[in-house]
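Note that this complex is displayed minus one protein chain, with the remaining chains in position.
Chain IDs A, B and C follow the sequence of writing; residue 1 opens each chain.
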Amino acid sequence: MPEFLYAAAALVLLLTGLGLMRMLWGPSPADRLMAAQLLGTGGGAIALLIAIASGTMAIIDIALTLALLAAFAAVALTLGEPGTKTRAGEGEQ
Amino acid sequence: MSVVLDAFTVITVTAGLVFFLAGTVGLLRFPDALTRLHALTKADNLGLGLIVLGLLPQCPDITSALKLIAIWVLVQFAGASASQLIAQFVRRNEPGP
Amino acid sequence: MGGGAMAVQTRSGAIGAIASAAGLRRFVFYFGFWFILIGVSPINLIVGLPTAAVAVWVSLRLLPPGDRSLSYGALAGLLLRLPWQSLVAGIDIARRAFDPRMPLRTGFVVFPSRLPPGSARDAFCALMSLQPGTLPVGAGEKDDILFHCLDTAQPVAAQLAAEEARFLRILGQEPRNA
Partner (left out) sequence: MSLLVDLVLVALILMAAVWTVLVRDRRDAVIAFIVLGLLLSLVWMRLYAVDVALTEAAVGGGATGLVLLRACARLLPVEAEGRLPGPGTQIAAGLLSAIAAAGLAAVVLSPPVPYPSLAALAAENIHQVGLGNPVTAVLLAYRSLDTLLEKVVLVLAVIGVWALTPDAFWGGAPGSLKSKHASGALDLLARVLPPFGIVVGIYLVWNGADHPGGTFQGGTVLAAMWLLMMMADLADPPEIRLKRLRRLVVFGPAVFIAAGFAGIFMSGWFLSYPPDYAKPIIVAVEAALALSIAVILGLLVAGPAAEPPKR
């Protein structure tokens, strides 16, 4: 069984890695971010597969951390937009 | 019994891989950003869900099984939030319909 | 927790808030989450108590309990449907992605929502973004929610209305004319 799970982890890495073509192609930052998002979910799946395959339960915590912070890149994207308030005087409601 | 559980794991994890493939294919093939977002959230959330389901019988104890399910729920919620945030970003930055 | 600025003023009320019915329910919930993470042992129990208390305190500030009582039966039904919905949505995507002709009829649907703006509507949007073929992309005029759809030939608005009626039942409101 561990061999199968390791192979599955390798395949998830390969598949989500292929998705990174979208990071190269774009065209918009949103498209590039989607590739990162896909890799985040895939990374969680890889962590869970390896955790069970190797019996190293601590690796589950990596998937937990990735899951908890999965939406942060998408939140951060709006920070980098032109017109986002970051300077004095503009920040008031 | 263990053979049945192992077969269950192999089948569900393989199905999960199919949906990760679908997510990647959709992300690369679909014509515009909003359509690609559908592929991103729905296909790979299901992919992760099936992998979690397949790993449940292999968990050494009940708490780690529950932990896996909790991770899947967190990813669902994060995916739902992230896809809406990215969709709103796309709408603002691309003159759409 | 780092919320130094928002902390402290209401410390005296914190224990009272946690002792309320909603606070206790949430305390059990986060305490359970703590045990899922770490496993059961006496020393973990001791650390879990203040941890859950802090989580409840923050949770009560961020999501104050409403005066409506939730229908837990309807909520459980919705949560049980979630994995099934996820499966249908994923198969829908896979079918379109793998098909060489790629059958897509994307477009926007304006859905007039009966939910008031606020956390309830946001939660509805989050749920709908996990549904097959729909993705909320923002607010329209007045109470409208704008949805991006994979297949505009489907009766999307009717499906959304049915989902909204289910959602309203959780909030303890019987759908009036759905």
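Just so we're on the same page, a contact is a pair of C-beta atoms (placed from the backbone, for glycine too) under 8 Å apart; a residue touches a chain by one contact, two chains touch by 3 or more.
These numbers come from a predicted model, not from an experiment.
Displayed chains that the missing chain touches over the full complex: A, B, C (touch as defined at the top).
Across the entire complex, the residue among C:37, C:74, C:88 or C:109 in touch with the chain not shown is C:37. If you put the missing chain back, the residues of chain C touching it would be 1-6, 8, 26, 30, 33-34, 37-38, 44, 47, 51-52, 54-56, 58-59, 62-63, 117, 119, 121-123, 125-126, 139. By the touch criterion stated above, the residues of chain A touching the omitted chain are 3, 6-7, 9-10, 13-14, 17, 20, 23-24, 26, 29, 32-33, 35-36, 39-40, 43, 46-47, 50, 54, 56, 58-59, 61-62, 64-66, 68-73, 75-93.
Taking the whole complex into account, chain B touches the unshown chain at residues 74, 77-78, 80-81, 84-85, 88, 92.
Simple rule for what comes next: only the chains that are shown with their structure count from here on.
Taken as a graph of touching chains, this assembly forms an open line, each chain in contact only with its neighbours along the path.
Separating the centre of chain A from that of chain C, both taken as means of CA atoms, is a distance of 22 Å. In this assembly, the C-alpha centroid of chain A lies 12 Å from the C-alpha centroid of chain B. Taking each chain's centre as the mean of its C-alpha atoms, chain B lies 18 Å from chain C.
Multi-chain contact residues of chain C (touching two or more other chains): 37.
The set of chain B residues touching two or more other chains comprises 23, 37, 45, 47, 67, 70, 79, 81, 83, 88, 90.
Here chain A touches chain B in the complex through residues 1, 4-5, 8, 11-12, 15-16, 18-19, 21-22, 28-31, 33-35, 37-38, 41-42, 44-45, 48-49, 52, 55, 57, 60, 63-64, 67-68, 70-71, 73-75, 77-78, 81, going by the rule given at the top.
Those residues of chain C that touch chain B in the shared complex are 33, 35-37, 39-40, 82-83, 86-87, 89-94, 96-98, 102, 104, 106-108, 125-127, 129-130, 132-133, 135-138, 148, 150. Residues 6, 9-10, 13-14, 16-17, 20-21, 23-24, 27-28, 33, 36-37, 40, 44-45, 47-48, 51-52, 55, 58-60, 64, 67-68, 70-71, 74-75, 78-79, 81-83, 85-86, 88-90, 92-94 of chain B touch chain A in their complex.
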